[in-house]
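In this view, the complex is presented without one of its protein chains, the others remaining in place.
As written, the chain order gives the labels A and B, with residue 1 at the start of each chain.
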Amino acid sequence: MSVAVGTVVEGMDAHNKVTGQSLFPGDLARPDMLHMKILFAGQPHARMDSMNTSAARSHPGVVSVFTAADVPVNEYGLIKADQPVLVGIGSNKTGGSVARFVGDQVALVVAETEEAAAEACGLIKVDWFNLPVITDPFESMKSDAPLLLPGQDTNIAKHNRLRKGDVRTVWNQCGSIVECVYETPRQEHAYLQPEAGLAYIDKDGIVTVEVAGQWAHEEQRQIAHVLGIPLDRVRVRHPAIGGAFGGREDISVQIVLALAVWRLAEQGILRPVKIVWSREESFLGHHKRHPYTIRAKWGANDQGKILAAEVELVADAGAYEYTSTKVLGNATMQCTGPYDIPNVSVDAYAVYTNNVPSGAFRGFGGPQGAFAAESQVNRLASDLGLDAVEMRRRNLLMDGSLGSFNMPMPEGVTIRQVVDACAHQARWTNKSYASPLSNHLRRGRGFACAMKNVGFSFGFPEECWAKIELHGSTEIERILLFHAGADCGQGAHTVLSQMAADACQVPLERVELRAADTSTSKNSGSASASRMTFMAGNSILGAAEVALHQWRSEERPAIGEYRFVPRQTTSLDDETGQCDPNISYGYVAQVVDVEVDTETGHVQVMDVVCADDVGLAINPQQVEGQIEGAIVQAHGYTILENFILRDGYVETPYFSNYLIPTSLDVPDSVEMVILENADPQGPWGARGMA
Amino acid sequence: MYPFNFEYHKASSVSEAISLLNQHDGAKVLAGGHSLIPAMKLRLSDPGVLIDIGKIDDLHGINASKGAVTIGGLTTHSDLAASIVVPIGLSETAGTVGDQQVRNRGTIGGSVVHADPAADLPTMLVALRASFHISGPTGNRTVSAEDFFTGMFETDLEDGEILTAVEVADEQSGTGSAYSKLFNPASGYAMVGVAAVVTVASGKCTEASVVLGGLTPSVMVASSVADSLVGVKLEETSIAAAAEAVQNDLGSDVLGDIHASADYRRAMAPVYVRRAVAAAVERAG
Partner (left out) sequence: MSRNVTVTVNQSEHTCEVEPRLLLVHLLRENLGLTGTNIGCDTSQCGSCTVLMDGQAVKSCTVLAVQADEANITTIEGLAQEGELHPLQESFWEKHGLQCGFCTPGMIMTAHDLLSRNPDPTDTEIRHGLDGNLCRCTGYHNIVTAIQAAASSIRS
């Protein structure tokens, strides 16, 4: 019996958020704390020849200045440790004196006040030797392009190749062939809370960092790696997180904060250090959604059956790897859509440049691929005189379909139900608005659908840990749930608590969550990849089962600990790309009505109908909130947002020139259809949303 | 974010403000601060000395008498937007400035004196043939809005002077005013802003004043458009034809940025001229 899952529960943290009591990282304070500012390179590609910090060091209020020479192991990165923590002289890693994008960090100034630290940053003198700047991935791919990273013989970070059937043999059977190039802009996460954090060394000598992140244990791992100390000497804790959307998946201020308190302690200074980034620093300092150029050639027969898709994708990875190689995998998957296409040829490249690094952002490469795929299907349908929904119905994946990776889709393929539900709700017909509203306003409507992976892909190790303690004597009076999952605003902590209550069949009020702290939890993986509900739910179910067994054996408290490991995925075959890429999927379809002012080009999104198969909505209110928020981010991405770099320099450093949707831009209505077709592997059948 | 440090003085009267201004070379006047403080935060402005006039009672308030409306320099956009005594085009324009919080603090005097080419009020005030009352060390003077704006961020205001009030004539029946703009989605600034004031008698235009903002370094009077309107029966086609004449007024120096290129703004000029004029005609009844 469901006691807490599948029902609306108001956010656990909402009371503190509406009263101003929530503590975001920038709100944290400790007695005697110092303030830190970072000097950024400001150079898209240059080698540091000299640096003089003496004026900064003697500036009033400055306590210390740290440079590359102070970094024990001067490299970090989520997938590959290819970025210097601090660029400069004395780096102990090859290539550590080269800045590869404007936001590379070169020095840390710690002072009594933020102002003093900022002023001292301005006093640091650096001589740079300019190196060739490459900002176009197509230029960077050329064999004679200067190499941007040490130890590489090409600037191509990853090349994914899919070969299924043989596209060359079927073009002549196609009644329509559509060939098009799609370009997608660089997008900034623009979470409202700029990066901030507080670090200190606790009474046991543990380097402690309180910061907004998406994966506490990964942050802990990278800090320990850089400081060259054991994992258990580092603690990462997430206070309230002001949005993330993938933008906090890579390191921002975590390592430098730890480095500062660590080095200060060596000097006998045991004082906390705080940093708060400005919006400009945030825009400069973290990665963006990859710009993609996608060349697609698709063919379908007269009946609307898609016979072939030949696609080339080139992603601008920027200066370092971040998650580019993984994002590329998702784009590789999405660029042929949720369709059963017998002949597929895809070449996808992630390419280094001297631009701001690209990385994770909601959808993780999916939106770029889906934009091309869905545009191709709409064009084919139009060319063949077919209804856009009917065209899809003739090609959608189903259980047992092979997919473009030439392996059977995991059971629970419901894209057809989702497409039908969406079309039905929107009263879809193939007629566009025939009569204009006025002289200059025209309306149009469009259809698109997609699938989204649940969990890490392509063989990347997956795991999720949970611990449940049952307290009480004759009945369970209190549940303590230990879990490292980050709540970035999506409501994960509320959902984790709901799932624990349900798994133990006790009222939600009895659940107490100890979350997002490496000192109380083991690794639960990141709050990303649409994985947290799915993985955490399974780990909570496992932990509850063990705990309840203990409870029945009269253990008090009864403790259950569980590490959930889902079925193993596999990585792409080098030649054909054949693999079992994902554990499971969620499915989505949308109808969007827009109004276009033909005199000005202004596009107003009017109405959106969105159908999602979420397996089970653990918390329907939160699921709807996620959908509404995602639609508006997608709306911004499509119509307003463009993070512009010129010659490697940021042209849109503020909200005054990087435009995100306001309350005036958003659609008049968003109608949601929540489907709940249980995922066979999902906890309570849930897929990727809470 | 901290601006550069500065010396701060609070004036309690216009004469004290003028005296303080004249004691401190390069001192700037602080009214609502909604142009100045953002620039100071980004350290684009470093005034050294600020004279805060925000608490001078004489500079507040809107007074209508004898066919004219006098608007104190510290009147906020918010108060202007809510006013029923000022011409409707002016309250409409004030309501499009920034957002509610900005309108609560930003002032008409600040907007006028700052003379940002993307500002809204200067465009409408020139169209309304407003006059500006100025006080300085040598006394008071009045200058027409059209003569006041001399360039990008440049005005006729001399060092040591303060703009105390803006005066506009009452809107007569048969006259309508309206503002139409292509706004910057972030700040609400005008990328193209058009103010139109049109007088209609027996279906024909007897007088027209059309002014452009956001397009050129300084507010520009679109006299070709006005000339094309006067004497004409105002219908959709005649308004559209007159609006095309804006290209004669624009000249070669059209502003552009990443949000709207010069070519785009130029192309949009007749569209917004047409919309502003049509709305003004409708209001003229």
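Keep this in mind: a residue touches a chain if its C-beta (ideal position, glycine included) is under 8 Å from a C-beta of that chain, and two chains touch if they have at least 3 such contacts.
These figures come from a predicted structure and were not determined experimentally.
J.: Decide which residue listed in A:Thr293, A:Gln622, A:Asn642 or A:Gln681 touches the omitted chain of the complex.
T.: A:Gln622
J.: Thinking of the whole complex, not just what is shown, which of A:Thr19, A:Ser143 or A:Ser438 touches the missing chain?
T.: Reading the full complex, the residue touching the unseen chain is A:Thr19.
J.: Pick from A:Gly11, A:Gly304, A:Pro338 or A:Gly485: which residue touches the chain that isn't shown?
T.: If we include the chain that is not displayed, A:Gly11 is the one touching it.
J.: For the chain left out of this view, which of A:Val273, A:Ala360 or A:Ile631 touches it?
T.: Touches the omitted chain: A:Ile631.
J.: Could you pull out which residues of chain B are in touch with the chain that's been left out?
T.: Here the touching residues of chain B are 1-8, 10, 30, 33-34, 37-38, 40-42, 50, 52, 54, 78, 98-102, 104-105, 186-188.
J.: For chain A, which residues reach the chain that was dropped from this view?
T.: Looking at chain A, the ones touching the missing chain are residues 10-11, 13-24, 26-27, 29, 189-194, 240-243, 245, 276, 278-280, 488-491, 621-622, 624-625, 628-633, 654-656, 660-664, 666, 670.
Keep in mind that, in the parts below, only the chains that are shown with their structure count from here on.
J.: As a quick test, compute the distance in whole Å between the mean CA positions of chain A and chain B.
T.: Inter-chain centre distance comes to 44 Å.
J.: Residue numbers of chain A touching chain B in their complex, please.
T.: 114-115, 118, 278, 599-600, 640, 644, 651-652, 655-657, 659, 662, 665
J.: Provide the residue numbers of chain B that touch chain A in the complex, in ascending order.
T.: It comes out as residues 1-2, 182, 185-187, 258-259, 268, 271.
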